[in-house]
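The structure under discussion is supplied below as structure tokens; questions concerning it will follow.
Left out: one protein chain. Kept in place: all the others.
Right after this comes chain A.
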């Protein structure tokens, strides 16, 4: 039982579990914070970005000025943005049997793994996870492919050169393994390896292990996973939420009785209250628009945006924003809005009931119908003719490095009337804004992260009582910026076992039992006897069959009678198989009764002597001596098999067999 940790990012995990005879990858998260080191990809040629000065070393050496550009004191790589992949060297990924996906944010590295490591297994995920995950990948690929960039910088990655660079480039990890985005073809091929599963579906792996997804309450179709055999259970908790938003509530009860609970995907903003943030989002949005400014909301095309639109739906009229256009721009905007309406079974109870009426579960259907919300695949085309200001624009990518958001940052950044509101918690907003400095527009940080906070975690752990907790090292100490907040870490007994990128962790399992089936015919032949009140024993002699990791006990074959017993056989034919096991014996022999039994069976001339530990029974006529002690009996006799067997049977009558 080992866990190989391939990602250091606590909310974008990628772990490989060796569990019994299976190798299971848990999630396939892609760390996209690496793109913050790159210059934004503008949709329309941006004179400001293209005129940024090249960066040169302190000694004036400018050999890197083609690759590195400087903007307001920060240095950026001028190249196609690259992502930080999970570790691929720690374990041979072609040996991975299955990949379990917990939510659509945690599958973004899937094409890198399934297409380039020799992986031949199956991926399991829920239908909403796959559909929305596909949308996220499609958007990503689209954002990057529609602005082809000739330059692919690699010089700066040289270890000797990287050392000379300013932070954060200097400290970026594993830059040599950073990769460019995959293609749509790779995405399709990766997704074709996914098998759809439903909550609480029990999936058998090779007869040895059973995996089950459980609702985790964080996103449409998001799941936690139970990985168990008959006697061992691992719960994998990744991206769970106890707040009531749109998804089905979290299933906590099924996590009970775990030997090990792997805990990842907690909130990235433990100090912020999501409800408060939504309120702040609405009021800042209203304020800006009322003053004639535009609002830019960098976001993913699915997830929190549904909740934001629902809040705005209730807020618009009361805030007097009925005439303000809301634009949602993404190559997958339409699909995302449509898909959200068809996953009734994966939604919270309230939304399910609406579908029964039948009404669309999300009110954004009405916003679209009344023309308050309009969606476009990109800012080219219809959008440019419909575009009215002031307005509110939801668009990606939240890293501000690619997507239509880059254009709006350039367009609106110079005016202090406009506001950009950050709601996605995955990227530091200051780093995201760095290549746009100096900036006149207002920046509001309202990160909405509905995942578990530390108070909820400690309550959850008390509730489900796992024997051991395993988590990323970040969760075992307070966040670096708030080192005094001892409440912002996991507190449990025994202390959580922590892991970091590229580490292998031995999981604390004490395996003692395995399941085996006793065939009915064999079961019928067993003779149980009650040893103690409520406890019965039966000795079992059976043939063990093992197939497909399943063990079955069958009745022993009948002894074959040697044909024509009189025939003389060669001595070697008679050599008994010493592996035929005889039962163990237990009990003690009461001497007086034993002597009586001997007499009854025709032995005479019996003498009994007491010894320090027991007795010696002498059968003088037969020249036989029987030593009887508390827990042993020794029969010493002449080589007379008949006699020996008779004595043996008498002794056995007083003993229990096991």
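In this section, a contact is a pair of C-beta atoms (placed from the backbone, for glycine too) under 8 Å apart; a residue touches a chain by one contact, two chains touch by 3 or more; residues count from 1.
Operating definition for what follows: contacts and distances are computed from a predicted model.
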Protein that the absent chain corresponds to, by UniProt name, given "Translation initiation factor eIF2B subunit alpha", "Integrator complex subunit 11", "Potassium voltage-gated channel, Shal-related subfamily, member 3" or "U6 snRNA-associated Sm-like protein LSm3": "Integrator complex subunit 11"
Residue among A:201, A:322 or A:350 touching the omitted chain: A:201
Residue of A:208, A:391, A:526 or A:608 touching the missing chain in the full complex: A:526
Sole residue of A:44, A:62, A:173 or A:538 that reaches the chain not shown, by the stated touch rule: A:538
Missing-partner contacts on chain A, residue numbers: 127, 197-202, 212, 230-231, 334-335, 338-339, 341-345, 352, 355-356, 358, 360-361, 511-520, 523, 526, 528, 531-532, 534-544, 546, 551-553, 556-557, 571-572, 574-589, 630-641, 644, 648, 651-652, 655, 658
